[in-house]
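One structure coming up, written as structure tokens, with questions to follow.
Only one protein chain is missing; all other protein chains are in place.
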Amino acid sequence: MKRTFVMAGALALAALTMPAKADKLDDIIASGTLRCAVVLDFPPMGFRDENNQPVGFDVDYCRDLAKALGVEAEIVETTFPERIPALMSGRVDVAVASTSDTLERAKTVGFTIPYYAFENAVVANEKSGIESWEDMKGKTIGATAGTYEAIWIEGRLKEWGAGEFRPYQNQADVFLALSQGQIDATVSTVEVAEANVKSGKFPGIRIVDKAPMVPDYVGLITLREEYGLINYMNLFINQQVRTGRYQELYRKWVGDGEPADLTVKGVYR
Amino acid sequence: MFDTALTVNDLLFLARGAGMTLLVTAIAVGLGTLMGIVFGVVRYQVGPWWGAPLTFFLDIFRSIPLLIQLVLANAFVTTVLGFRVSGFTVACGVLSLYTAAYCAEIVRGGIEAVPQTVRRAARSLGMSWGQDMTHIVLPLATRVALPSWIGLALGVMKDTSLVFVVQVVELLKSTQILITRLQEPLFLLLICGLFYFLISFPIARFGGYLEKKWLAND
Partner (left out) sequence: MFNYTFRWNQALKSLPQMLEGALVTMEIAILSMVIGIAIAIVLTLFRLSPLRPLRAVAAVWVEIARNTPALFQIYMVHFGLGSFGIHLTPYLSLLIGIAYNNAGYLTENFRGALTAIPETQTRAARSLGMTSLQAFRHVVMPQMLRIAFLPMTNQMVWAILMTSLGAVVAMNSDLYGVANDLNARTFRTFEIFAIAAVIFYLITKTITISARLLAARLFRY
């Protein structure tokens, strides 16, 4: 009698301590917190309010995801170059950080279906004399290191064989440098460019042109092998659109009008 | 000149960043000094030949940019080994070893500055190695080492400005966050610089004073 009791106890203990191949989705639910990397120098997607609390489209999106999972959301601020390293180092569970779904990145992290799509604009300092995107030829252009825009600009400058590229370590420094006239122009998403111009905090900057880039689809990211979580998030994004929450968040943070279509014509997924 | 939108709330935010700077500094200097003393004594005791592996290990921390140490340690512990540790832990760990590497040099220099004759005299009076170390070497070596140690501690405080790479929000990062929101770079940077200065300057002065005083007494 006593022996079976001990054995049963040992078995129960083993069952409790042995990790039964729990994946990240289980871990998040078990821990009760969803840790999201969000970029907070990227208004209106992510920024800080007067109390220095994180707010914005991406912040709300993370909170919605946490709510769906039935856990608390924890916002971890990262810069653009830091968001994937933060994910890889396990400091966050997912990044809700307007991450463009490039094939290069997909070698390292796992993308969901797009949850937002950007158009990119050329933002110039008024003194630079830049009127169209082609005027960037031969000028000093800045962007945040490693971003979709940065890679595009570097490609153009290389093609033109004229001009200087400056990779700053975060988005805020790019606009600071642009406003100070240290760089002549940058390429940024229309939403962010408009928010920054409208804020009036960056005197002398102006949106001059659309950048002729392929629409910038951005996805949520997590570790490459976390299919369970990616699957969950794909459905979550689908539900956000289906329930009208996507549009609601768009109206709240970006403005009136229709948010971008998240489907690509003529191809699956 | 400074028509600022800075609020009391923002100052509290900066103060929290400053608190983080001081906390990381305190932990790194505390642990680093303890380790540094152990490493320094061991290296002195075992001699240059047997101490070579330790010397090599410590030398790494003085030959590679701290920024790379932080990035590399963070990637190694969390991504390669797969341990779930916070950025704060990584920052404190790396800075402690970094401090220890410099501190070991200072300790060794301090011990070497104690004349051999004095120590032999102590031993011939029947003191044990431990007694010799605590009653003779410690007080004499401290005099030599303390000014350098103060310099090291202040150096570490300034170097904590790099822990932003492992997502620790200290003073300089807090300042940048506020710059992002308020777009008053010059004013905010001056506040940030002033804070470092106000902590570092008096302590550095005190170190200089000790050095001068003890030099004069020799």
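As written, the chains take the letters A and B, and residue 1 is the first residue of each chain.
As a convention for this text, contacts are C-beta pairs under 8 Å (C-beta built on N, C-alpha and C of every residue); 3 or more make two chains touch, one makes a residue touch a chain.
All values reported here derive from a predicted model rather than from experimental measurement.
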### Contact with the hidden chain (one of B:75, B:182 or B:210)
B:75
### Query
Of A:137, A:166 or A:245, which sits in contact with the chain we cannot see?
A:166
#### Entry: Identified contact with the non-displayed chain, of A:176, A:195, A:211 or A:262
A:176
#### Entry: From B:39, B:149 or B:196, residue that would touch the chain that is not displayed
B:196
## Note on the structure
chain B positions in touch with the non-displayed chain are 60, 62-69, 71-72, 75-76, 79-82, 154, 158-159, 161-162, 172, 185-186, 189, 192-193, 196-197, 200-201, 204
### Task
May I ask you to list the residues on chain A that touch the chain which is not drawn?
81, 84-85, 88, 104-105, 107-109, 142, 145-146, 151, 164, 166-169, 173, 176-177, 180-182
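Basically, only the chains that are shown with their structure count from here on.
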### Message
Quick check: in the complex, which residue numbers of chain B touch chain A?
### Response
7, 9-10, 13, 74-75, 78-79, 82, 84, 86-87, 165, 167, 169, 176-183, 185
### Task
Show which residues of chain A lie in contact with chain B when the two form their complex.
40-41, 47-48, 50-52, 76-78, 82, 85-86, 88-91, 170, 172, 176, 179, 201-202
